[in-house]
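Mind having a look at this structure? Questions to follow.
With one protein chain held back, the other chains of the complex are shown just where they sit.
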Amino acid sequence: MCSLRGYLVNIKTRLGTLELANPLVLASGTAGYGREIAPYLDLNRVGAITVKGLSLFPCSGNPPPRIYESASGVLNSIGLENKGVERFIQEDIPFLETLSTRVFVNIWGTDEHSYRDGARTLTAIERIDGIEINVSCPNVEKGGASFACSLDSLASLIGKLRKVVTKTLIVKLGPMKEDIGAVVILLEQLGVDAVSITNTFPALAVNLSNERLFFSRKTAGLSGPAIKPMALRMVYEATQASSIPCIGMGGISSGTDAVEFLLVGACAVGVGTATLKNPAAALEILEGMQSWMEGRGIERIEEIIGKAR
Amino acid sequence: MCSLRGYLVNIKTRLGTLELANPLVLASGTAGYGREIAPYLDLNRVGAITVKGLSLFPCSGNPPPRIYESASGVLNSIGLENKGVERFIQEDIPFLETLSTRVFVNIWGTDEHSYRDGARTLTAIERIDGIEINVSCPNVEKGGASFACSLDSLASLIGKLRKVVTKTLIVKLGPMKEDIGAVVILLEQLGVDAVSITNTFPALAVNLSNERLFFSRKTAGLSGPAIKPMALRMVYEATQASSIPCIGMGGISSGTDAVEFLLVGACAVGVGTATLKNPAAALEILEGMQSWMEGRGIERIEEIIGKAR
Amino acid sequence: MNEAVITGKQIVGNFIEFTCTCAEVAQHAVPGQFVMVSVSPTLDPFLNRPLGILWAKDDSFALLFEVVGRGTSLLACLEKGDTLPVLGPLGNGYSLDASSALLLAGGRGVVTLHFLARRFKELGIPVSMLCGVRDSSEIMLERYIIECESGLRLFCCEEGVRGLFQGTVVDALEEYAALHPLAPETVIYTCGPEGMLRELAMHPLLEKRRVEVSLEALMGCGFGVCMSCARKSTEGYMHICSEGPVCALSEVTW
Partner (left out) sequence: MNEAVITGKQIVGNFIEFTCTCAEVAQHAVPGQFVMVSVSPTLDPFLNRPLGILWAKDDSFALLFEVVGRGTSLLACLEKGDTLPVLGPLGNGYSLDASSALLLAGGRGVVTLHFLARRFKELGIPVSMLCGVRDSSEIMLERYIIECESGLRLFCCEEGVRGLFQGTVVDALEEYAALHPLAPETVIYTCGPEGMLRELAMHPLLEKRRVEVSLEALMGCGFGVCMSCARKSTEGYMHICSEGPVCALSEVTW
């Protein structure tokens, strides 16, 4: 009955010209390359999967420890470990080709060239629907965070990527020095199709047993329910400032959390840390969202996107 | 026995030339003007009390609702309601005069003049040991947040205040656009005695029952355990960049939380939201901190301040 | 914070009643006061929840709460023998200097008025009590109406339920007043949902009378330090936890 009722609400959503069957997106870094999560979650039932951040060449990531738990949150310092674009194409694209869901590939580089070369190779793969540019990872020395430090360097990078990316181009933002409104206006002008907001927040943990910093790279990125109120503010401000489609994320762990992001202006929602706790979280969130909408007599998801002002 | 053991650890600390009997400071806005919390907590046992942010003239604050609970955190939009400097001096200083603990007064203004006039009046009150300048409240239109937006405006304000404040001058910082290291270096150069880090983080909540933003001023400030990892990072970066004494705060709710702030470089710690849950929280945190130090055979608090690098 | 020990638990529809032992709270509590209750031993949810005191006697007191959200759901999982950290009693209570009293309760507003009625009964002061609920899911609240010798008790429900007066507390009040004109010295005490209080505030029957109301507000601390619980009053904002929860109905603005 539940699933039958589900069909009463039209939950199709769009990111620019790309249609998603529903607004639930698996966030990058918490769903592996797809195959790892498949035994626990029917990937064809989410709107899209975003694979772990890829770089042109494999990257071994940071030394352990890589994860720390804080109040209602998680700090990670994975350091963007990944198998690189080539191995991903060989090992994972065949599996992803068996799916009907949207596939986004998150990428990062150490300079404009490596971003561009990665993007160029991936945009040629038919199965890939969107390329998400991570300019906000706090966990690697040159993980692109520097690109978000000034509007100029961001414009330069994204301008070049827009030229090579023929798929839906998504830019993933995190907390930045620049005003988020100014950033999304710029990205819209550059022809970016959508933004993902937000990446993790720079944070730090202490190891009380040896009285030293917990992570070898000192700072790490905070995610999970703890950051939700800050992520909501960022999504609100970004969608107020421009009409660029936004995938809202940060601490979503229930159907009503997802509704909140839609209400402040996101047209899709990402689920990250909640997937670590429960691999099927995205589907439970989707169901919770739908039943909230049904309970309110909402027929189409557009009725609530950006309604809370 | 517990209290006897307590005396084995020397927990005296200093903010510049000012000595505190212990590092526990009641943060501004969660201890009223002192009298309100006195029935629940022996004020002479904390290192210092910081009273609710005062402005030159009384301020009625924001319309309700003013508080919202998020995962391990609290959003507040009190809007700096306060009775103004004059009434505070009349109604509360007599009570504060009966105490032996340090008294800090947190102030804010809408322009340089109102800050300066408030500071001038308060610095003349003998009982007041320190004046904490709030340049980081996200909850009022002109609550000083603008002063933290550029190093120039901050320098101009603090330069003027340093001239009139004869007491310990503390600047309270929050999340800012400017690099926190650059800010504390500037403040040190301006002769500021200490900094308090951090104020709340800009955030937002949604009211699901009416599908609107929860707070009338839209954004509100996030505090509580949720923000601790971000606060630790800020304190670490500030105390790495300069040697200005730092009162670290943000989500402290246990003795080991306090220890973590000391380890990353704070020489005193503030307790805010935890006091709302338990008015005696600061004392329990103090005891927890002491017994952690005793368990480790630490004799003086200086042994751990800034040890985690 | 004090540690109260739960000595009894009763499920009353969507409400839970806890009887607790805690001398510090019980011995000082007066009708109209509340406690702040810790709902979780973890860091989430972080804040305490305000709950009115249903009664207090010797070393015991009771709470009656509606399960409405995260905090009250967690509370509802506690069992006999568990400890409940509580802070209180807090706020000011109803004044007890009436020579006769009429209590008007709406929904969970019955909690503090139940305690008040008990106290009046002990003091030998005549008290009548009208209590109303929205629908049949709440009719078990009837048991909290105190029977007094001289006074009337009436339980009403907006939804039609056999054997119950159909209507709101305000309807019942009108009916009642038509039959038993309110004595001039009768003090009115009320607690209930905003809509009901607002209606009472405008009601001609209560005009120029002494009416005490107990208010609710979202609370951060419950003991007067955070200024979260502000509510518009005739003199700017009042703080419900420290200047209330009981105040004169005439002080409230709508």
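Every chain is named by a letter (A, B and C) in the order it is written, and numbering of its residues begins at 1.
Following the convention adopted for this analysis, a residue touches a chain if its C-beta (ideal position, glycine included) is under 8 Å from a C-beta of that chain, and two chains touch if they have at least 3 such contacts.
All of these numbers come straight from a predicted model, not from anything done at the bench.
Looking at C:Leu74, C:Leu103, C:Ala172 or C:Met196, the residue that reaches the missing chain in the full complex is C:Leu74. Among A:Ala71, A:Leu96 or A:Ala231, only A:Ala71 touches the chain left out of the display. The missing chain, though absent from the display, is touched by one residue of C:Pro31, C:Pro45 or C:Pro89; that residue is C:Pro45. Touching the missing chain, out of B:Asn22, B:Thr50, B:Ser72 or B:Thr123, is residue B:Ser72.
Across the interface with the omitted chain, subunit C contributes residues 40-45, 70, 74.
Looking at subunit A, the residues touching the absent chain are 29-32, 36-37, 39-40, 52, 60-61, 63-69, 71-74, 76, 78, 81, 224-225, 253, 273, 275-280.
If you put the missing chain back, the residues of subunit B touching it would be 71-72, 225.
Here is the rule we use: only the chains that are shown with their structure count from here on.
In this assembly, the chain whose C-alpha centre lies farthest from subunit C is A. Closest to the middle of the protein, by Cα centroid, lies chain B. Put simply, the C-alpha centre of subunit A and that of subunit C have 47 angstrom between them.
Each chain gets a centre from the mean of its Cα atoms; for subunit A and subunit B, those two points are 35 Å apart. Across the assembly, subunit C contributes 43-44 as residues in contact with two or more other chains.
Among the residues of subunit B, those in touch with two or more other chains are 71-73, 224-225.
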